[in-house]
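With one protein chain removed, the remaining protein chains of the complex are shown where they sit.
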Amino acid sequence: MDGAVPLFRMEGISKRYGGVRALEKAELSVTAGSIHAILGENGAGKSTLIKVMAGVVAPDEGRMTLDGSEVSFASPAAANQAGIVCIFQELSLIPELSVADNIVISDPPKRFGLIDRKAQRRIAEEALARAGAADIHPLALVKDLPLSRRQMVEIAKALARKPRILILDEATSALTATDVAKIFGVLRRLREEGLALLYISHRMNEIAELADQCTVFRNGRNVASYAAGSKSDSEVVELMIGREYSHIFPPKPPRHAAAVPVLEARKLSWTDRLDNVSLTVGAGEVVGLGGLDGQGQRELLLAFFGVLRGLTGEILVDGKAVAIASPSAARDDRIGMALIPEDRKTEGLMLPMTVRENLSFAALDRVSKAGVIDRAVEQRLIDDMVELLAIKTAGLDIPVGALSGGNQQKVVIAKWLMRQPRIVLLNDPTRGIDVGTKQELYQLMRKLADAGAAILFYSTDYDELIGCCDRVLVLYDGAVKRELVGAEITEHALIASALNIHGEAAGPMHGEGA
Amino acid sequence: MKDWRYWLAEQRGTLLALGIFVAMFAIYSANHPAGFTANVVQTAANKGVLLAFVAMAQTLVVITAGIDLSVGMIFTLTNCLASWLVIGTGLETAFGVVAVLGTGLVCGAINGAIVIYGRLQPIVATIATGAVYFGLALLLRPFPGGSVNEDLADALTGRLFGVVPASLVALVVVVAIVWVPFSRSVLGRAAYAAGSSETAAYMSGVPIRRGKFVAYALAGLLAAIGGLFLTFFTYTGDAAYASGNAYTLFSIAAVVLGGVSLFGGKGSALGAIFGALAFRTIGDLLFVFDLDPLWQPLFQGVILLIAVSLGAFALFRVRNRLEWFL
Partner (left out) sequence: MNGIAGRMPKFLRRADPAVVTAFACILLLLFLGSLYSRSFLSPEYLLQQLKVASFLGVIATGMMLVILLGQIDLSVPWSVATGAMMASAAAAYGPVGVALAIPFGILCGVAIGIVNGIGVAYLRIPSMIITLATNAVAQGLMVVYTGGFSPQDSATPAMRYLATGFAIPAVPNAVIIWALIGAAMVFALTRTGFGRAVYGIGNRERAAYLSGIDTRRVVMVAFAVSGGLSAFGGVLLAGYASKAAQSMGDAYLLPSIAAVVLGGTSILGGRGSYLGTVAGVILITLLQSILSVMQMPEAGRQIIYGTVIVAMLLLYGRAPASRG
């Protein structure tokens, strides 16, 4: 590919969200007739890069050139017009419409001003065939298709737009192995046809099999580009990890022989998202959940918290089987569970309500007598929490939405600590908050554990798992694939097991850690 | 699977409504003292098409995941207007019809503009515009009265070739020139897409706003066609609050019976038409079984309650309770 004129170039692209920099002077060039893989950890800037390319977000600075002339996209439609099509994960399919309707949705064929159903059918069949999904009936409703088929429709829909650059963002994450093989065939053929393909995936083996060129992103920057196959998995992982800052984690206490199990799961299964998960969390223990995003970690926490229906298997608290049918049962004193949910803005807080109202919201029964709130008691508990977590707020009666992300997250945690829970489930609590607050949360977690709480902690940041956890369970496809204990918890081991690299890659590391 | 199976699955709601209607109507005409005669059919058709038009109107808005609580009032307003305008020479009558239909279209467009561009909740917005439309109707007809071109009225409410009710033919024509083109147009698809998943529709570059606006405007037009026919049947205009409200309510019942999802994105006006006809027949069943007509409102209310509760069964398939709160 050397010497080939790039079809598309990005230079010096930067993008900030609030105080967080997502991209910092990132560069990328894409050549026609090649498959370009992009690698990086969660939050390395890959998805922002794609959004910029696809016209979903505008960059703060930098320039993009297509065929040598400068371009900018005001909307996804504008990017499509220029021939850049991105496959989002099932977001853009309309469930109640048929496959054919969806494939032609942005520009249906018309006859006498009305949609030409015959032509539409033809286009859809062609596109499905090109995507290697000719088995999907064009008249089927999208909502009736399983996730993997929807993903194929999504690909067909992209192809129907006749792209010059096709971006696949984790497009294979929901696919079965057979589908992946088919897609690869399709992608290779598209490469032959002269398309430029941009491929983002966490699956290393896929990249090795498919890509011509690889670029690694880290902290919003492209740190390395190399021809596929010229580096070993191990080297690639090193490139992805190399960190510029390190968190300060509280020291872990020496591991006791066996902590008293407080929370226990036996063979928990739920739809196709959880697969025979068994685990124990002991008093005073911080147990991490690792793995790629979306491997069932979130569902596991919801399962404990009584949100999921049709759960099979057993949940035990203090060694006794319990049936938890709702969050209200989970927070009951006999169980004493708390969940710091994934999205603090929609699940943790009522943003327009005041800091005060949010802080006492989960503990209203604790501060009330006969349903009437005892303001003095409420005030005392709130003051305790504000002090304990050092929540910085201009007052208790301002909307909680006015606080910084970090302080909002503290409010979410505080509202649960007010109940003095014995079991604390945390769903990626440090996402999108500043480093200082993160450190405070690490200290707090350890403090709670030392006071006897059982903590189950899911994080997308491997560093945190290493720094905070006594044990880490790595999930893949809804099942616990590996348990890492103590010194075994290394970046290498975490990433390797998260990517489900079998045999040699995982084996030696186990030895290394032990 | 074969094509026809998909077609069947797609039309299931409509076919179910058709089935209910046929069954009801069979029971009705079998027990009717006069039996299955052209007369019985004509009377039933004339009663049924009014609700069918209003139900079609409601369908268009419901498809976009909205609701129009003013359809009954547009129906009443256009009835009152028609009792003034649809009269006189052929030309005058024609002008009157156009003016009445245009009024309906404007009423619908106002609803659409307030909901889409004014970003008000459809429910509050259409209750309020419904009050305005009713006020206008009352202004036109403080007391029941007026008249209509009787030749036209008789032609459209009589029978073609002595057998086919003309009102039914009119209904078919309206379906052919309003519903079919809409449902097959880009904007119609946009209305469906917006009702099914507004985010996905936006990501796919669908003209959401225009699609929804056209749906609201056409709903006004269809309600006006209903109002026009009401005038043809009664020869008068009457600003009756209770009747306007009842039509709004029954239109929702018809839509639900017709398999149109109140959550948007799914269903067809044909289903709603059969739903409307079935709903009317259920009411008439009481009559042939000699039940006290007093029970009719209760009976209709209970049917409505059952119909709206049926949709709730999907709830039991939800495995993640958080999905209740989307």
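The chains carry the letters A and B, assigned in the order they are written, with residues numbered from 1 in each.
Throughout what follows, a contact is a pair of C-beta atoms (placed from the backbone, for glycine too) under 8 Å apart; a residue touches a chain by one contact, two chains touch by 3 or more.
Please read all numbers here as calculations on a predicted model, not as lab measurements.
Counted over the whole complex, the shown chains touched by the missing one are A, B.
Residue in contact with the omitted chain (choice from B:34, B:91 or B:298): B:298. Which of A:41, A:154 or A:357 touches the hidden chain is settled by the complete complex: it is A:357. The chain omitted from view is touched by exactly one of B:198, B:238 or B:284, namely B:198. The omitted chain makes contact with just one of the residues A:193, A:209 or A:365: A:365. Contact with the chain not shown here comes from a single listed residue; of B:9, B:127, B:175 or B:285, that residue is B:127. For chain A, the list of residues touching the undisplayed chain reads 75, 305, 307, 326-328, 330-331, 339, 341, 346-353, 357, 360-362, 364-365, 368, 371-373, 375, 415.
For chain B, the residues touching the absent chain in the complete assembly are 67, 114, 118-121, 123-125, 127-139, 142, 198-199, 202, 208, 239, 241-242, 245, 249, 252-253, 256, 262-263, 294-302, 304-305, 308-309, 311-312, 315, 321-322, 324-325.
The criterion applied here is as follows: only the chains that are shown with their structure count from here on.
Centre-to-centre spacing of chain A and chain B amounts to 45 Å, using the average Cα coordinate of each chain. Considering their complex, residues 1, 3, 6-7, 9-10, 181, 184-186, 189, 192-193, 195-197, 199-201, 203-206, 261, 265-266, 318-322 of chain B touch chain A.
The touching residues of chain A, when paired with chain B in their complex, are 75-77, 80, 88, 91-98, 101-102, 105-106, 108, 110, 113-115, 117, 137, 139-141, 270-271, 299, 302, 307-310, 326, 347.
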